[in-house]
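Note that this complex is displayed minus one protein chain, with the remaining chains in position.
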Amino acid sequence: MARKLIVKRSKKAGADPGTLIHIGRPSDLSPTIRVIRYDRDGLSDQCIDDPAQYVAAPCADQVTWWHVDGVHRPDLVEALGQKLQLHPLVMEDILNTDQRPKVEDYEGYLYIVFRMLRYDPDSQQTDSEQLSLVLSQQFVLSMQEYPGSVFDGVRKRLINVHKQRLMRTDALVYALIDAAVDHYFVALEQIGDQIEHLEDELLARPTPATLSRIHHFKREMLMLRKSVWPLREVLGRLWRDENPLISAETRLFLRDVFDHSVHIMDTIDTLRELLASMLDIYQSSVSIHLNEVMKMLTLIATLFMPLTFIAGVYGMNFAFMPELSWPWAYPAVLVLMLAIALGLVAFFWKRHWL
Amino acid sequence: MARKLIVKRSKKAGADPGTLIHIGRPSDLSPTIRVIRYDRDGLSDQCIDDPAQYVAAPCADQVTWWHVDGVHRPDLVEALGQKLQLHPLVMEDILNTDQRPKVEDYEGYLYIVFRMLRYDPDSQQTDSEQLSLVLSQQFVLSMQEYPGSVFDGVRKRLINVHKQRLMRTDALVYALIDAAVDHYFVALEQIGDQIEHLEDELLARPTPATLSRIHHFKREMLMLRKSVWPLREVLGRLWRDENPLISAETRLFLRDVFDHSVHIMDTIDTLRELLASMLDIYQSSVSIHLNEVMKMLTLIATLFMPLTFIAGVYGMNFAFMPELSWPWAYPAVLVLMLAIALGLVAFFWKRHWL
Amino acid sequence: MARKLIVKRSKKAGADPGTLIHIGRPSDLSPTIRVIRYDRDGLSDQCIDDPAQYVAAPCADQVTWWHVDGVHRPDLVEALGQKLQLHPLVMEDILNTDQRPKVEDYEGYLYIVFRMLRYDPDSQQTDSEQLSLVLSQQFVLSMQEYPGSVFDGVRKRLINVHKQRLMRTDALVYALIDAAVDHYFVALEQIGDQIEHLEDELLARPTPATLSRIHHFKREMLMLRKSVWPLREVLGRLWRDENPLISAETRLFLRDVFDHSVHIMDTIDTLRELLASMLDIYQSSVSIHLNEVMKMLTLIATLFMPLTFIAGVYGMNFAFMPELSWPWAYPAVLVLMLAIALGLVAFFWKRHWL
Amino acid sequence: MARKLIVKRSKKAGADPGTLIHIGRPSDLSPTIRVIRYDRDGLSDQCIDDPAQYVAAPCADQVTWWHVDGVHRPDLVEALGQKLQLHPLVMEDILNTDQRPKVEDYEGYLYIVFRMLRYDPDSQQTDSEQLSLVLSQQFVLSMQEYPGSVFDGVRKRLINVHKQRLMRTDALVYALIDAAVDHYFVALEQIGDQIEHLEDELLARPTPATLSRIHHFKREMLMLRKSVWPLREVLGRLWRDENPLISAETRLFLRDVFDHSVHIMDTIDTLRELLASMLDIYQSSVSIHLNEVMKMLTLIATLFMPLTFIAGVYGMNFAFMPELSWPWAYPAVLVLMLAIALGLVAFFWKRHWL
Partner (left out) sequence: MARKLIVKRSKKAGADPGTLIHIGRPSDLSPTIRVIRYDRDGLSDQCIDDPAQYVAAPCADQVTWWHVDGVHRPDLVEALGQKLQLHPLVMEDILNTDQRPKVEDYEGYLYIVFRMLRYDPDSQQTDSEQLSLVLSQQFVLSMQEYPGSVFDGVRKRLINVHKQRLMRTDALVYALIDAAVDHYFVALEQIGDQIEHLEDELLARPTPATLSRIHHFKREMLMLRKSVWPLREVLGRLWRDENPLISAETRLFLRDVFDHSVHIMDTIDTLRELLASMLDIYQSSVSIHLNEVMKMLTLIATLFMPLTFIAGVYGMNFAFMPELSWPWAYPAVLVLMLAIALGLVAFFWKRHWL
């Protein structure tokens, strides 16, 4: 039921480094490749099947954005990689969808890989997929695992407005990263809402289901942290390292996304500590409840055991039990029992057990 | 009931970076803009509605302090930003009131953002609001979310005394930061008092309510820590980085506020560890109490079960039970019961159960 | 039963540093030495007994790969060390199979030592063995403790393909490291599967055996972490330090293996935290179960103690108990008992104990 | 009862920075100012009331040591500060006795502030007070909150021996710091003794009082840590920074005190971890005790419930119970009861419950 913690990459063990094997969930969908070329004068947008056959006259000041949905076909990735002259290690990393977020500096281009997040409110789980970005002077390549609408906003802006800023590839990459990181906030908000809801439930009426839900969210936080921690490093390096591919202006904006990632990390850590505290509360609640139950039991036992004993004594069948024949003995014993019961109740009252 | 851990910023997801959208609690109050201009010779203080229409002859050695209460109107922030020639990212950050404390270096000015704290003794919660400061050679801009009296002291000093120190913008910014940080101490003192009160209650008589109050304060500490930790970095950078906007004299004073923030952080950490220790104590108290209750139950059961059994034996209706007809059997059984009871009490005494 | 945490190296205490003593599990197998020489034109592969007697004309551009299975014979290691002119400390470290992973820079060669991992699904334990690598301009020496098939893939590639990349010793060393590190993923996947299986078992039906299995995996993680943490440092140094023995091209590939080791470390930490969370869940489950059991006991006792008491009262043998002779008394008492029982059940229902 | 965690400094909030307000426990004692001047030829020692009126011919090679007991009178501190030309921030920090330990570099002098420790064996609490030191080329100023004998040893050495080393102000400051730090060891030893005593008590016979004492010492450790951690930084900076006021020879001695502070920190951390371990032991002890109690209860209940049931059966009043009239039935039932009891005891024995 639970998502796999560890993606199977064992099929790669023993293979020649550089062998292109897809690691990740297999998919039936056919990958789509979309090529958007634009400059100050206009934009062309087309879907292609075979990257090798795509020919376009190179043109200064023109930005080409290759966007691929679906990376499960090694042949396609290889064709694309050869078209764009990517290093074999980059192609390997694109196919291996269990990559740790990182940024790598190759000659003439930067390879950026990190995870995009999506929170599914029904299963209350966060799904993530790998986003690979290649930034060069002339083109941007973005590859995601599944079709999705995260970058629709960016595409629309390219069509509608002739923003001067997006005329550079680094600005386009920034826009893509920013769109992806914004979705972290959406996921975190929904998880945060769920956790606060759980917290209210915990303080009002904890049940065993509360426990497994706390565990569920702790697990989610572990997964999120594993994605966000290295993302922070990636964005930090993009902002700080003076790479000629990234202009000073874009660097200012990347600092802003970097701040967002730090903020996300802070929030994850806060939620983690909150969940740890909630577990403590849960365990204490269970103990308190046990205490109450046991107090109840002790009260009942302490009240009725002496009384039952007295009744038992006068139920004995000895021949010579003078009390038995005294006429006021029965009411006297009843009164004695009542007195004992009241005395015990008073004792419990004094000990604050009632 | 509990304050929201995570401010909704999802409405921003997908928006063009640089779009000005207010993120935070909506407010009905109309923002007020106050412009104070002063130099060694005098001071003018006026409230304005539209920053675009405010015209004032620039004048060397004159300091202009723009102070805004309320940042929920994007149009106003934009007008002000254009008036003062602020970068779009700064305007965006001013409107996004869930900003992580930071200091950012722009050409010609510094942008400082952190949270101001207020402890509400009734709800026993700390409220915080975002304070944005812009420091340039000629003016200081301060924007807070809600009207408040934190900076009244600074304003009074401007009117009454012609302090040479406040003649520089950096000194004015320092005065504002110092006033805001001083309120952290006020909040911490009140929380500290509450926690010590809770500690006394815990050691004297813990109740389930104690537990949820410990949790409440742990949560408060998580929130505080999230605000103060980056504030420390902000003040550290202001003090250490040699920025031409900040004089060496002011830097000495900023080192002092920085020390305050370290002190606040230490106190928060100490309170956190104290709360963790209190939770341990609470859990042990619950266990100790359970032990006492169970000891009581065991005592009672161990005392009366054998006695009731003996009574039961002599309540059996067998025809041939010779003891039943012996005249001294009844007193003998009573004495036996007493002996057993005394023996058990002695046993418990020896085991330190009484 | 459990593997030894600490390898006995006490027999070395007091010995002259540089004395060659084997530390590790003794072995009956006779070590095998395999020498593979290859260049662009072809490859020779032979097994030898005595390294001292092996003579081969040195030849530029030819790579010699010495591979040894079994390091438990100090004489052999010494002969090999003298043949290849290794420092006495290197020979000592090869023999001491409890070495912390490290990379050491000697004149003319690099000494790299780390652990290879193998997960045994039957005993559910990870076995590890020490791999020593020596990289010089002309030769590569690899020594592992036990025979194994980890490097078969590398050997096959040497035979089949005349890869230009493997023509350098650094590329061969990279291929060996990569093959060894890939096996970490295989081991981790199997452990991860086991842990997720255990997690499902924990949430569905925890037993005391679950507890000792959680402990078992925590212990495994401790051992793994002890191997992987320094491995990360080793790979980081290999990639970052500009050593003339390692070309820039190979460095790119080493960065990739380094990323793998970071990823492995992240996964180990995630599994550790998951196990910690599972233990918390386990402890809470035990408490919840205790609560249920006690609630059951309390219900039963609270229900029957008063009833038994009433029965006891009317079992007393007093002569004057007028109720006894009333004809409707018996049914009345039965009705009273029923009423009490129903009342208690209603009480429990209201308290959510049923 | 418990000492205040947080010193009230709220009365300062809103005040002009630089305003001199005393923060700390008010005191009735009148502060004393003692001025000791000495050179190689002799020493003068006098108590004065008003620093402003003290006039002394400046004299090369003469060291002046101003020592003040009591800092609760702002006017006095101000007079002294003006006499010695101290920065307003230094005066403010001297008056604010809740200062975090620090060393600050002003023009011409160093300001050092940290806490002195005193362990009160009666209340088993550590008291601390703030020590402010000012080191310049000509004079040393030391200000402590309460009168005490910590520096008597230093004063005696000045009188008795004409130590060449103390002829410099930096050597005098070192002597004062060394005397103060030595008292940390005294306090730690006494606390350590108490904790080891508590540990013996815990292992022998834990009581609820043990718990609150563990909490008490954890709290003490929190307070100590808060004082010692920054003290270490202070001493580290004094030793490492090459300040012209401190000679190389004195620096060697300061390194020694620095080592002491690291040692103190190590000891505090060790004690903290020991206390954490003691709390674990305590909680386990409580659980073990509960187990014993419950085992006792279960034994008794399991033993007597079946027996009482059998007795109950033969106490029933059915007309046709043939066993009742068999002559050997009574002894047979007694034997049956014995057999059941022995069988249960054997069962418990086998389960190691006895």
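Here the chain labels run A, B, C and D in written order, and each chain numbers its own residues starting at 1.
In the analysis below, contacts are C-beta pairs under 8 Å (C-beta built on N, C-alpha and C of every residue); 3 or more make two chains touch, one makes a residue touch a chain.
What you see is a predicted model, and the numbers here were worked out from it, not measured in a lab.
Q: Of the chains you can see, which ones touch the chain that is left out?
A: It touches the following shown chains in the full complex: C, D.
Q: Which listed residue, C:29, C:59, C:222 or C:346, touches the chain dropped from view?
A: That would be C:222, which touches the missing chain.
Q: Considering the complete complex, identify which of C:27, C:243 or C:317 is in touch with the unshown chain.
A: C:317
Q: Give the residue, chosen from D:43, D:167, D:245 or D:281, that touches the chain omitted from the document.
A: From the options D:43, D:167, D:245 or D:281, the contact with the absent chain belongs to D:281.
Q: Out of D:183, D:216 or D:232, which touches the unshown chain?
A: D:183
Q: List the subunit C residues touching the unshown chain?
A: Within subunit C, the residues that touch the unshown chain are 1-2, 4-6, 8-10, 12-17, 87, 89, 92-93, 98-100, 102, 104, 205, 208, 211-212, 215, 218-219, 222-223, 226, 230, 279, 282-283, 286-287, 289-290, 293-294, 296-297, 300-301, 303-305, 307-308, 311-312, 314-317, 321, 323-327, 329-330, 333-334.
Q: Tell me which stretches of subunit D touch the chain missing from the display.
A: Output for subunit D: 152-153, 157, 174-175, 178-179, 182-183, 185-186, 188-189, 192-193, 195-196, 199-200, 203, 252-253, 255-256, 259, 262-263, 266-267, 270-271, 273-274, 277-278, 280-281, 283-285, 287-288, 290-291, 294-295, 297-298, 301-302, 305-306, 308-309, 312-313, 315-321, 352-353.
Basically, only the chains that are shown with their structure count from here on.
Q: Kindly list the shared contact partners of subunit A and subunit C, in label order.
A: none
Q: Would you kindly give the rotation angle relating subunit B to subunit C, two copies of one sequence, based on a CA superposition and rounded to a multiple of 5 degrees?
A: It is a rotation of 145 degrees, to the nearest 5.
Q: For the copies subunit B and subunit D, give the interface type as same if over half of its residue numbers appear on both sides, and as different if under half do.
A: Copies use mostly different positions to touch.
Q: Taking the mean of the CA coordinates per chain, how far is subunit B from subunit D in Å?
A: So the centre of subunit B lies 26 Å away from the centre of subunit D.
Q: Go ahead and note the Å separation of the Cα centroids belonging to subunit A and subunit D.
A: Centres of subunit A and subunit D (C-alpha means) sit 42 Å apart.
Q: What parts of subunit B, by residue number, touch at least two of the other chains?
A: 283, 287, 290, 294, 297, 301, 305, 308, 312, 315-317, 321
Q: Could you draw the chains as nodes, link the ones that touch, and say if you get a line, ring, star, complete or other?
A: Contact pattern: an open line, chains touching in sequence.
Q: Run through the chains and report each pair that touches.
A: A-B, A-C, B-D
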